[in-house]
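Yeah, one chain of the complex is gone here, protein chain that is, but the others are all in their spots.
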Amino acid sequence: MKLHYYPGCTLKDKTTGLDISTREAMKRLDVELVEPDGWTCCGAEYPLTGEKIAGLAAPIRVLRQVRDEGGDIVVTTCSFCYSVLKRSNKALRDDPVKRKRINAFLRDDIQIDPLTKERTTGFADYNGEVQVLHLLEYLRDRVGFPRVRERIKRDLGMLPVAAYYGCRLLRPKEEMGFDEPDSPHLFEEFLEAVGCAAVDYPFKQECCGSYLAVSMPDAATEASYRVLRSAKMNGARAITVTCPLCFYNLDHRQETIKTAYLDFAGLPVLFFTQLLAWALGVDKALLGLGDHKVPADALFVERPAPEVRT
Amino acid sequence: MRVKLKSGPDQRKFIERIEELSGENVFACYQCGRCSAGCPMASEMDLLPNQIIRMVQMGLDEEVLRSKTLYLCASCFTCESRCPKGIDMARVMEAVRHVLDPKGQDAFGPCELTPELARELPQQVLVSVFRKFAK
Partner (left out) sequence: MTAKTPKTPKKPKDKRIGLFVCHCGVNIASVVDVEKVAEALKDYPGVSVSTDYVYMCSDPGQQMIIDTIKEKHLDGIIVAACSPTLHEKTFQEAAKLAGLNPYQIEIANIREQDSWVHSDKEKATKKAIRIVKSHVEKAIQNEDLAPITVDVNRRALVIGGGVSGLQAALDIADHGYEVILVEKAPSIGGKMIQLSETFPTLDCSQCILTPKMVEVSRHPRIKLLTYHEVDSISGFVGNFKVKIRKKPRYVDETLCNLCGECEKVCPQIVPDEFNMGLSFRKAIYMPFPQAIPGTYTLDAEHCLGLSPVRCGKCKDVCEKKAIDYDMKETILEEEVGAVVVATGYDLYTMQALGEYGGEKYEDVVNGLEFERILSASGPTGGEVLRPSDGKVPKSVVFVQCCGSRDTEHHLPYCSKICCMYTAKHAMLYKHRVPDGQATVFYIDVRTGGKAFDEFYQRAVEEDKVLYVRGKVSKIFKEDGKLIVWGVDTLTGKKLEVEADMVVLAMAMVKADGIEDLLRKLKIATDIHGFVAEAHPKLRPVESLNAGFFLAGCAHGPKDIPEAVAQASAAAAKVGDLFAQAELVHEPTVVPVNDELCSGCGICVTMCPYGARTLDPDKGVVVVNEILCEGCGACAAACPSGAAQQRNQTDGQIFSMLRAMLRE
């Protein structure tokens, strides 16, 4: 079956590993991920002040495109995209004034096909018809973890992995509704479904530093260090993320972290879809492990799964 | 330095603007400090998040203007998720930035990046940090 999928800009360029492993993994679950035609950046930040309505235009445009292609669900893995799309969708559904203004704005939208140069305009109003889901939710609710277990080809050997939620998946609770911000367990359920041992540690929802890695790098270094240290202290051999920015802060900046905090020896950072893809039998070359600054290859050991248990 | 506490039209305008932009009732805050206690960046800040909203309650816009706290907020929403009065402190931070710095002192803009860093950074970081802190 085909499913609408919004990768977001970073996945296509800087963290291709997350994109490729996602597609390959979903193929093994008989789901073909289809990107909305001519999609553009979601905006990365949901506008927090009431007046910046223009900030809603970009994400709504994406959702409108999904709707026009006949989709009623769009799945994403990047936490930033998930947060913006979901919150914008809700804002539009709840507030008729915002709905009217964004639709008025988008009515003048012109889409130009990159190949044929054909122009499309005069789109119908978007009224919140599409539902935004994170891939983890999709796996739990639409596919079901038991079905994932059935398709497992490789045994991950109860690898102790720390699930890192970060900020945007869980907060604000009323809008994201993903799980309880202070005692979440969806990500851990996923890890157990693919054959890892989920490590419990207190920093699973603490901020990694986010965009401050650029504007206030020392603050971000410390924040990321605390997350990695906590995961490692509680026995994790890897930490798994769903956000490319968390990946950047925890993986790419790990050298900086090690220099600032000499007691930290290092911890590989993985995308959750890389684990999923590997467990479902996808080739190592397709996991995108080349993107990683902290080598993670050693974690991916060939070990066939025991007989399928339902 | 003695702060003259006034509650005239200028202060009222400032407070109302913050409330309008953020959608939060700043007077619901009873200064428990939980936002500051859980904020991952609080130890770097000169004014704590609860102090920022306290300044707003008192109409002391000039005090807040000088603070570098506003540019240390990572919008992680930990404050929002723990506030016993349901105040979204991240929204108040954004509103204060918006009101006090509409032209943007360009706390962080493209000039601050080296070409190498710009090449390496994930796009979402650039978009986010510019949207939050640039003009």
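As written, the chains take the letters A and B, and residue 1 is the first residue of each chain.
Basically, contacts are C-beta pairs under 8 Å (C-beta built on N, C-alpha and C of every residue); 3 or more make two chains touch, one makes a residue touch a chain.
Remember, it's a predicted structure, so these values are computed and weren't measured experimentally.
J.: For the chain that's not shown, point to the residue among A:Asp182, A:Asp218 or A:Glu255 touching it.
T.: Counting the whole complex, the residue in contact with the absent chain is A:Asp182.
J.: Pick out which of B:Val26, B:Leu47, B:Val64 or B:Leu121 touches the chain that's been left out of the picture.
T.: Of these options, the touching residue for the absent chain is B:Leu47.
J.: Counting contacts across the full complex, list the positions on chain B that touch the omitted chain.
T.: 30-39, 42-43, 47-48, 50-51, 78, 82-86
J.: For chain A, which positions touch the chain that isn't shown here?
T.: 180-183, 202, 230, 233
By our rule, only the chains that are shown with their structure count from here on.
J.: Going by the contact rule at the top, pick out the chain A residues touching chain B in the complex.
T.: 8-10, 13-15, 41, 43-45, 48-51, 55, 78, 80, 167-168, 170-173, 181-182, 205-207, 209-216, 218-220, 223, 244-245, 247-248, 252
J.: Can you name the residues of chain B that touch chain A in the complex?
T.: 20-23, 40-41, 44, 71-72, 74-78, 80-81, 88, 90-91, 94-95, 98, 107-108, 112-113, 117, 120-129, 131-133
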